[in-house]
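A quick write-up on the structure given underneath.
Rather than the whole complex, this shows some of its chains in their spots.
Chain nomenclature is as follows: A, B and C, assigned in order of appearance, with residue numbering initiated at 1 for each chain independently.
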Amino acid sequence: MSIEKFKIGIIGATGYAGVELLRLLLAHPFVEVAAVASQSFTGKPISDVYPSLFNICDKICVSNEEVIAKSDVVFAAVPSGISQELAAQCIQNKCIFIDLGADFRLDSEEEYTEWYGGKYLFPGLHEAAVYGLPELFRHEMTGKVLVGNPGCYPTASALALAPALKAGLIETQGIVIDAKSGVSGAGRSLTQTTHFIDVNENFNAYKAGVHRHTPEIEQSLSKVAGRGVRITFVPHLLPVSRGILATCYAKATLACSEKTLRNAYENCYGDEPFIRLLPSDKEACIRNVTLSNYCDISIHFVERSQTVVITSAIDNMIKGAAGQAIQNMNILLSMPETMGLQMVPNAF
Amino acid sequence: MSIEKFKIGIIGATGYAGVELLRLLLAHPFVEVAAVASQSFTGKPISDVYPSLFNICDKICVSNEEVIAKSDVVFAAVPSGISQELAAQCIQNKCIFIDLGADFRLDSEEEYTEWYGGKYLFPGLHEAAVYGLPELFRHEMTGKVLVGNPGCYPTASALALAPALKAGLIETQGIVIDAKSGVSGAGRSLTQTTHFIDVNENFNAYKAGVHRHTPEIEQSLSKVAGRGVRITFVPHLLPVSRGILATCYAKATLACSEKTLRNAYENCYGDEPFIRLLPSDKEACIRNVTLSNYCDISIHFVERSQTVVITSAIDNMIKGAAGQAIQNMNILLSMPETMGLQMVPNAF
Amino acid sequence: MSIEKFKIGIIGATGYAGVELLRLLLAHPFVEVAAVASQSFTGKPISDVYPSLFNICDKICVSNEEVIAKSDVVFAAVPSGISQELAAQCIQNKCIFIDLGADFRLDSEEEYTEWYGGKYLFPGLHEAAVYGLPELFRHEMTGKVLVGNPGCYPTASALALAPALKAGLIETQGIVIDAKSGVSGAGRSLTQTTHFIDVNENFNAYKAGVHRHTPEIEQSLSKVAGRGVRITFVPHLLPVSRGILATCYAKATLACSEKTLRNAYENCYGDEPFIRLLPSDKEACIRNVTLSNYCDISIHFVERSQTVVITSAIDNMIKGAAGQAIQNMNILLSMPETMGLQMVPNAF
């Protein structure tokens, strides 16, 4: 084909989100991966780090600078605090920048400082950035060149609760989000908590009530609710490689019924290509969304306790990271939003 | 030794709870397993069903009647509805009866009928029965010969929340219990939902808000609170063989603080041999209680949302079934409560 | 596009191989799934059986006849013995037939009868059929319309050993194939051996030396060796959903050395799109081929025991079933062999 493909760069390509971006972009029809960078493996082929890529993509990891120089769009999947400088360089180079870390997610520098311990180095960049959760904030994305890609838990949580909040069917206070994530969410670096022996046949909560995704979830929910929402968020570590299930609890308002609740979700998500609102005989399962960009949502109205229970399932690495980042890229490049993301999830 | 050992019978010995009872009782110093019954495998050695027992216990499965005739204490681990008749026969035979099913757990026949669909056939038996959750109701067990052994989820849930409720540190309404169980809780019979391919790398909620353990949990919590408690209970299926983690959420009352909360738990459980109240740097994990009779409990007071989060971990087959049944047997037989139950959990 | 797509039918679409075919064919650019049949779920949408397909493919399962009537190519993934009749109908309907079962794999009716207990009902069909292992027998496939798609173990085993046998670098007698398969190989029907509790944290051999794939492996190896090869084949059940690793042992001949061995594999497989001959610092892992059509092969020459050890890894459901079937379809339809099969395996 003679179509000119967009040139893509990935910084932090040897982390889990980075290599997942690479895998998905290799199958995207209108882009070409121009270069990949990795701090730990510069000079080595990425297929040495991930032999699944052997003979498919044996690109050598180069420097961040080389990636930025060669790309129309740069994705960064690096620890928080590092992206601001990268974003500045990209914007200067007329390069779209999509940050999979936390640096451009929060509107409030104060909250960023409280939860992540850093400062906003380039206030202009933060004003220019958009929070890339298209199903809720697509209208804010037009003309943007800098995206803060949502966290995995915040994606599952906000998508689960937004329609009920918008429709005024649940109380804004007392919301509980009990989330469970596969191990890839903890990253590739070696830690005791990700040793096979520690994870296998185990399960536990961690950072109960104090996880850094809390303010990001509250920010999204507050925006859709039109007033301040405060949540209790408790993540857990699941002995699986991929997937997040968020079980979300909220007190029903008087307007809430089985029917008004389902209507609210159908109104919000009826046309969304990546959200599957499940009928009442199907329950959201991480298995059914694994390796896809889907978010499956199940709705429960528990009458005896007047409580709404919404479960949402995503692949933490796709809709919760790399897939959503590509969805955002498609929007910014005015391509169909589903381009390169129409994977049929495997049944097992 | 010339000590006369108690003769024990197990009805439903080839189910998971039954075989776990057998395994634990084989190691109990003051009892002897006299006979085991299994409807599906009568006439076959139990080691044909569970080859782990080969050469250790090759007892032939006999009829319920033979078990009752030979035993001082009978445990039944059978589907709900079947135990009432068995209990009547045992009591008539002067045999202690410990029911691992649901027939003798609920005080209210109305609730039993609503949730389990049966009737109380022998009202006198139900009055004579005691709910065997020693840490909360040990004082009611003196002189009893008929025990309704608690469900697995109700054990984890009630132990998690009772001290805070007793001390008035949490609201009695709006309680959320998000529980996760290993697959053994679903039983040995073949179902699509327990096929390896369906469970592996998967996770989901089920029976959200409508699980039959709901009234049992509410009954225990209402008793300790001194007034009606209504909960929202959502169980999930974990891809592990054993273990339950219950994450319990409740609104803090004004009296609640980090300190009053911990004090309440220490007062309740300070001397309990099977409850480990974890310090704040340790989080309840199913791994750490697996194959033991422990219930590990972690306490969290989330200040920003004024919410109490308690996590409790048990082995669903031990503290949640067979181990607790033996603990109850020990109490009824006036043996030390920990007899035969002092297994050190394996670290991995 | 105005390209006329080939119409495809799947019989046995609700088995694991069937649904995997469906998933892959949905992404194939030049085919269209016309109809799917399932004996157990006729009249139901396939997405009721596999909710991963919800909103993507909600086709209703129809009868075998309807499938055959609507299709240019029919795949059958049904128990052995059933395909012969289906093949006859397809051939009569001028429909290409690709059988994922065992009915058209063995040249010798005698062996078929010995191992599978059936007869060859239409001898002409068996003569017309070709064994669809392209990397070894592509030259025999020209002009064929009936394919016996290889078994999963035979694919991994024959690909592993063929080059060494062809080159005369290993003895034809005394070959040992120790193979390990994920649970999907055992099928979707409910059996005790596929209950999560039986598989999880377990591992064992089964049908040692008597598995039905033995004659199929020997047939392939004998053909490439040019004389009778007899093997000892022992399969094992791995606690994973997908994948086969075959560890193959053979006595080295005098001509064998590290170098001659590697050369033999490079000569055979150098241009094969789906075989990755791994360098000596990489070891064949099921993880690296999962969800792809690759067969990864590692070569070891153990000098001290003069033994050749070849490990091969495939996804049992793709290169071992559905993927290879599509590869065969591509060949028969004169499409590029890799069409619809260029999935990049996920790194985790």
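Some observations on this one:
As a convention for this text, a contact is a pair of C-beta atoms (placed from the backbone, for glycine too) under 8 Å apart; a residue touches a chain by one contact, two chains touch by 3 or more.
As the structure is a computational prediction, the values presented were derived from the model and not from experiment.
The full homomeric assembly consists of 4 copies of the same chain, 3 of which are present in the displayed coordinates.
Throughout what follows, only the chains that are shown with their structure count from here on.
By the document's definition of touch, common neighbours of subunit B and subunit C comprise A. Mostly identical positions are employed by subunit A and subunit C in their mutual contact, as over half of the interface residue numbers are shared between these two copies. Put simply, the chain nearest the middle, going by average C-alpha positions, is A.
Subunit B and subunit C have centres, each the mean of its CA atoms, that are 47 Å apart.
Note: centroid distance subunit A to subunit B, computed from Cα atoms, is 39 Å. Put simply, the C-alpha centre of subunit A and that of subunit C have 36 angstrom between them.
Within subunit B, residues 197-198, 200-201, 239-241 each touch two or more of the remaining chains. Residues of subunit C touching subunit A in their complex: 16, 19-20, 23, 26-27, 50-57, 184, 201, 241-242, 276, 278, 282, 285, 287-289, 291, 296, 342-348.
Residues 16, 183-184, 188, 190-192, 194-201, 239-241 of subunit C touch subunit B in their complex.
Here subunit B touches subunit A in the complex through residues 174, 176, 178, 180, 197-198, 200-206, 208-210, 230-232, 234, 236, 238-243, 245, 247, 249, 251, 283-287, 290, 298, 300, 302, 304-305, 307, 309, 311, 313, 348, going by the rule given at the top.
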